[in-house]
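Missing here: one protein chain of the complex. Every other protein chain is in place.
Chain naming follows the written order as A and B, and within any one chain the residues start at number 1.
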Amino acid sequence: MNRRLRYLVFGLGAAGLAVLFALALAGLPGFGGDSHPYRDRAVHAALAHRTANVVSSINFDQRALDTFGEELILLGSVVGAAALLRPSRRESERPAPDPEARAVPDSVVLLCTVMLPVTVLVGLDVIAHGHLTPGGGFQGGVVLATGLHLLFLGGRYPALQRIRPLAGYQFAESIGVATFATPGLAGLAAGGAFLANVLPYGQFASLASAGTVPVLSLAVGVAVGGGVVVLLAQFLEQALRYSGER
Amino acid sequence: MQVFAYAVGGWLVLVGAAGIVRSHHLVHTVVSLSVAQAGTYVFLLAVGFQWNAVAPVFSTSADTHRAVVDPVVQALTLTDIVVSATVTALLLALAVQIQKRHGTVDPDELRALKG
């Protein structure tokens, strides 16, 4: 298919989609209206389980099975990307360059060194309070993984490699996914359903509340954090492999 | 104003799709796809929005009667943002592999993609 024909097909399709979309908009409730039936039910269910952050309650309690599915997609993509980026036998014979030779301003190194513990703490805090304040395992896991890679920005790739034994993070990722299933099986054993909220709900808006929500949030945090570290590590390794040759 | 928010969602999907169609570089294709995906986030959150409502996070049991925006669409969006990042990584890894196997990432030069 040549380029012009492709544009023509796309133009027709896009125009058709735009018309259908505009017609569909005419039937939608107005933007910012106050009719939200799902909202009313979700808030009611979250308060019944004493969860202050309704979004976390939906992710880790009311629709936890969906989140388990998302976890499996995450696991699948990380494994797939890691397999695709694995260096071939020919490539792995080349020595890795010494990135410490790259000149990085001292201020950047200092900033990254100061920011590293701060970011890691923020990430842990975001995971731990996911059922109380905005946050949770998904956001906290990404923050943690990004924080660790500040060491790369600071030009300390060897230091990063030392605190990043890759097998450990691959393990963490799969453990996180497996841990997510454990409270789920507990719910099944307690006579309820898979991923039923079986722990005591505790006091509203206190750290020990919302039953299994913080547990599942932590499991997701470990899985997401491990997964993103593995991904970034594989991309870094590929990109830096022959950079010394130039 | 009534439909502007929804229209921005639709616009991003179309613009992203257009980017995929006229792309000369597979990485550009993947990034355009993520723009199209962002359109679904904007659309979902626009559906759940309510004027003068607050975020669906309560701090004390006293304020649980305040109107909040729809948390269901927010939960859908937030898990998808993180999971789609890993899917984007998988697509980028595929682009890297295609460069290794075929020596090009221009979709027009890849014979296997020609229809």
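In this section, contacts are C-beta pairs under 8 Å (C-beta built on N, C-alpha and C of every residue); 3 or more make two chains touch, one makes a residue touch a chain.
In this section, contacts and distances are computed from a predicted model.
Peer 1: Tell me the UniProt name of the left-out chain, picking from "Ion-translocating oxidoreductase complex subunit D", "MrpA C-terminal/MbhD domain-containing protein", "Transport permease protein" or "Membrane protein".
Peer 2: Going by UniProt, the chain not displayed is called "MrpA C-terminal/MbhD domain-containing protein".
Peer 1: Touching the missing chain, which residues of chain B?
Peer 2: Residues of chain B in touch with the missing chain: 1, 4-5, 8, 11-12, 15-16, 18-19, 24-25, 27-28, 30-32, 34-35, 38-39, 41-42, 45-46, 48-49, 51-57, 68-69, 74-75, 77-78, 81-82, 85, 88-89, 92-93, 95-96, 99-100, 103, 105.
Peer 1: To test your reading of the contact rule: which positions on chain A touch the chain that is missing from view?
Peer 2: Chain A touches the chain not shown through residues 53, 55-56, 126, 134-136, 138-139, 142-143, 145-146, 149, 228, 231-232, 235-236, 238-239, 241-243.
Operating definition for what follows: only the chains that are shown with their structure count from here on.
Peer 1: Taking each chain's centre as its mean C-alpha position, how far apart are chain A and chain B in Å?
Peer 2: Chain centres of chain A and chain B, defined by C-alpha means, are spaced 15 Å apart.
Peer 1: Using the touch rule from the top, collect the residues of chain B that touch chain A in their complex.
Peer 2: Touch residues, chain B against chain A: 1-7, 10, 14, 17-18, 21-22, 46-51, 53, 55-61, 64, 67-72, 74-75, 78-83, 85-87, 89-90, 92-94, 96-97, 100, 108, 114-115.
Peer 1: Given the complex with chain B, which residues does chain A contribute to the contact?
Peer 2: Going through chain A, the ones touching chain B are 1, 3, 6-7, 10, 14, 17-18, 21, 25, 28, 30-34, 36, 38-39, 42-43, 46-47, 52-55, 57-59, 63, 66-67, 70, 73-74, 77-78, 80-81, 84-85, 88, 132-134, 138-139, 141-142, 204-205, 224, 227-228, 231, 234-235, 238.
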